[in-house]
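Every protein chain but one is kept in place in this view of the complex.
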Amino acid sequence: MIAAIATRVQSVYDRVGERNLSYLGVLALLAILPDLMGAFIASHIIVMAIFVMGYNIILGFGGELSFGHAAYFGLGAYGVILTLEHLVSSLYLAIPITVVAVTLLSVVFGYLSLRRRGIYFAMITLALAQLVYAIVFQMNELTGGSNGIAIPATEAPLGPLTPMSNELHFYALACALFLLSFVAIARIVNSPFGRVLKAIRESEERALHLGYDVNSYLWLAFAMSGALSALAGALYAVLFVFISPSLLFWQLSGEVVLMTIIGGVGTLTGPLVGAIVFIFFSNTLTSITEHWEIFFGAVIIGIVLLAPEGLIGLLRKAVLDDEKVFDLKRLIERLRP
Amino acid sequence: MPKDANNSGTSRRQYLKYASAGSAVALAGCLTGDSGSGSESIMIGATIPESGPYGNIGKNQVKGVELAVKHANEDGDVSDTEVEVAFRDTKTDTQEATQVARELLRQENADFLAGNFSSSVALAIGELAQREDVIYTCVGGSNAITGSDCRSNVFNAGNSAVQQTSGGLKYALDEGLGESVYEISADYSWGQSIQAWNENQIVSSYDDVEYLGNSFVEFGATDYSQAITDARSSGADIISFNLFASNHVQSARQADEYDLFDDFVCVWPATGIIEAEQIGSDILSRDNFYASAPWYWQHEAEGAQAFSEAFQSEYGERPLGFSASMYAGVRTTLKAIDAAGGTETADIRDQMEDRELFPQLWGVGEKFRACDHRASISTMTVQGRDPSDVDGQNFFEVINVPQNPEETQMRTCDQTGCSF
Partner (left out) sequence: MASSILLNALPGVADTLFVPLQVEYYTAQLFNGLVLGMILVLISLGLTIIFGLLGVINFAHGDLLLVGTYVSWTVMDATGSFLLSIGAALVATLVLGMILERTLLRYTYGRHGALLQLLLTFGIAELIRGLVILVWGRTGKNFATPSWGSSSIDLVLFTYPVYRVFVIVAAAALIVAVYLFLNRTDLGLLIRAGTQDREMVDMLGIDVSRLYMLVFGIGVALAGTAGALIGPVRGAFPTLGIELLIPAFVVVVVGGLGSFRGSVVAGILIGELQVMTGVFYSEASQAIVFVFMALVLLVRPRGLFGQEGVVE
C-alpha cells in the first residue's frame, strides 16, 4: 500500500520535476494558509519565512553559523518605526530606507565576524547582536528602552490594499515580498556567485586554492542575509504594531537557526516549511501548556538527534529515496573545530 | 472618532443599549438572543502578569479582578447583565501584553480592558486601547500614563509616581529626617518618572535640602552594589530606592548588607505585603526603613475593611494594594457602563470622568479625575513592625494617611500636561 503510494508519488515527481513541484507546493501553501490558521498567524509565518530565507543564505549556502541574526531582524523592526516617526511619513519609503541602513550595519558586523570561522564566528555574531540589544535597551529616549515602542498609526494605503489595518491585506503584501525574495534567491543560488558559495561551503580550502576571494563572497552573502532579515523585521513591526527589545535577544537568533534546520538547511522551500512548523508548534504549545520550554527543548533535542537534515530531508529520504539530499554532514565536518 | 470594530462587538453594544432601556429587554432578547453566544454579558479582558518577575503580585491582582466580577454580579453593578472576565498573562513584556490584549478584543470580544500594574505595559496597552477604541482601566505608576502620554480611554485606578513619592521621600523630608538626598532608580518609565519628580519638584521645593545625585540601574538588574556604593559615598542623609517588587526586596537586603540602615534614612516608594514577607521583619523593622504603600489591608476606612475581609475569606490571603486598586477600578468601570446604558466607549468615558471610585477603599472621596483620569487615592507611609509583633501578614505600622491627597499628593491638572 505504502509502497504503491510511494511509487505513485515518485512517478509524479519524476514527471513534474522536483523544483517545479516544490514551487507549486509553495504557491498552494500560501493560498491556503490564511484559511487554515487565520490571517494573523499566516502573516506571522510568512514574515518569519522571509527571515529564515535570509538566514539560510549565510548558513545554508554560505555554510557559516550565525547566532546573532536577531540583531538585523530586530533593527529592521525598530528601524521602520523610527524612520516613520522621524524621517518619512510613507511606510513604503520607510521600509527600503530601513533595509538599506540595516544592511550597511550587517556589512560592518559581517566584516568583524568573518575574521573568524566556525564556533568563533557563531560567538562573535552572538556578542555583536547582544551589543545591539544593550544599546537599544539603553537608548530609551529614542527606542523606548524596555518599554518597547509602537509603530505610528498611519493608513499606508497601497493601491486597494491597507496592510496597516487589514490583516489579510498585510498577508497579500507579505506574500508578494516573500515570492519576490524566493525567486531572487533561486536565481542567485544558480548564478556564478551561488556556485562559488557552494564551493566554499563544500571546502573553503579548495575554493581558496582555486583563487576565489572567499572572504568577499561570504561577506556579500552575509550582507544579503542581513538585508532580508531586516525586511522581515520591518514587516513584523507593521504586523505586530508593538515591539519590545526581546526582538533583539539571542533567543530569536536561536529560533531562526531552528526554523532553518526544521525546514532543511540550504533548501529553497525549507524556510517556509520551517516557519510553518515552528510558528504553528510554538503557538499551540504556549496555548496548551505553561511549561512550553520543556517541550520546546525536547523537540530541539529530538530533531538534532533524530532528524538533523530537517523535515524536507526526512521526507525525501522516507518517500522519495533521493540521493541528492543536501549533505549536512559535510557542512558539519567543516564546522568541526 | 469611535469606529465600530467587528460585527459581534457592534451587535452586542447596540443590544446592550436596547437591553438597558428597561421595557425593551424582553423584546430585544427575543430578537437577538441567538445571534451570538454570550451576548447578554459584559466581557472584561484582563491583562495581568501571572509569570515573570511580577508574577506573585499579578496572581493576587487576578483574584482582585475575580472578586470584583463576583461582587458585581451579586450586587447587579450592571443591571440585568452578567459580567464575565477572561484573563491573559502579559509576562510584564510590552509586546506580549499588547498581543494578548488584542487577542482578548478579537477572540473573547472583550468590551473593555482591565488589569496590570506595570507602567510600561500600561502605556503600551493604553495606546492599543486608544487605537481600538475601548476603555482600559489599569494601575501604573508612571506619570506619563496620566501626563505626557495620556490617552483618553485610559483610566488609572492606582497611584502615580507623584503620589507614591509623596508617601515616601516627601514624607521623610517633611518630617525633617534629613537634608540631602541621593537616589537609586530603575531605568524604565516608572523609575525615571519618580527620579525626575523627586529631583525637579520635591527636593527643589525645600530651600535647605540638597540633591546629591542619582544612579540609574538597568531594568531587570538585581545586584545594586555599584549604585549602593555611589549612594553610600555621596554622604546623603536620605537614600530613595526607586525600585519595585523583587527589586525592592533585593535592594532592601543589599542596603542591609552594606550597613546603610546604620547611617542613612532609606525610603522605598511602593511597598506591599509580598515584599515585606520576603525582606523579612528583621530588616523591615529597622528605624531608618520607611516606605510608601498604595494601600494596605489594615487600612481603617470602612470600605477597606469590608474588602479586606471578603478577600481573606474567599482566598485565604490578604489583598495587595494593586489588587485593591484594580477591584475598585473594575467595579467603578462597570458602574459607569451601567450609567452609560451600554458599552459605547465615549459614553462610558463620560460616565467615568469625575466618578467616585466604588467602593471607597481609601475613604477620602477618591475619584477618577476628569483632567487626567488618575484616581485621587491617598498614599500612606509605613514602617516595619518589630518581628515579635508580627502575626499573620500585619507587617506594617501605618504612620501617615493623608486625608486630602488631591491637594497634598497629586500634580495639579495644569502640571500633568494632560487635559481631556
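All chains are identified by letter, namely A and B, in their written order; residue positions are counted from 1 within each chain.
What we mean here is this: contacts are C-beta pairs under 8 Å (C-beta built on N, C-alpha and C of every residue); 3 or more make two chains touch, one makes a residue touch a chain.
The shown structure was predicted, so the numbers you read here are calculated from the model rather than taken from an experiment.
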item	value
Sole contact to the chain not displayed, among B:175, B:263 or B:389	B:263
Touching the absent chain when the full complex is considered, from B:40, B:77, B:183 or B:237	B:237
Residue ranges of subunit B at the interface with the undisplayed chain	51-56, 178-180, 210, 212-213, 215-218, 220, 222-223, 225-226, 229-230, 232-237, 246, 249-250, 253-254, 256-259, 263-264, 278, 280
Positions on subunit A contacted by the hidden chain, ascending	65, 67, 112, 115-120, 122-124, 126-128, 130-131, 134-135, 137-138, 250, 254, 257-258, 261, 290-301, 303-305, 308, 329, 331-337
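Note that only the chains that are shown with their structure count from here on.
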item	value
Separation of mean Cα positions, subunit B and subunit A [Å, integer]	40
Subunit B residues within the subunit A interface of the complex	51, 93-96, 98-99, 119-120, 123-124, 127-128, 131, 187-189, 192, 218-220
Touch list for subunit A against partner subunit B, complex	137-138, 140, 145-148, 150, 153, 240-244, 246-247, 290
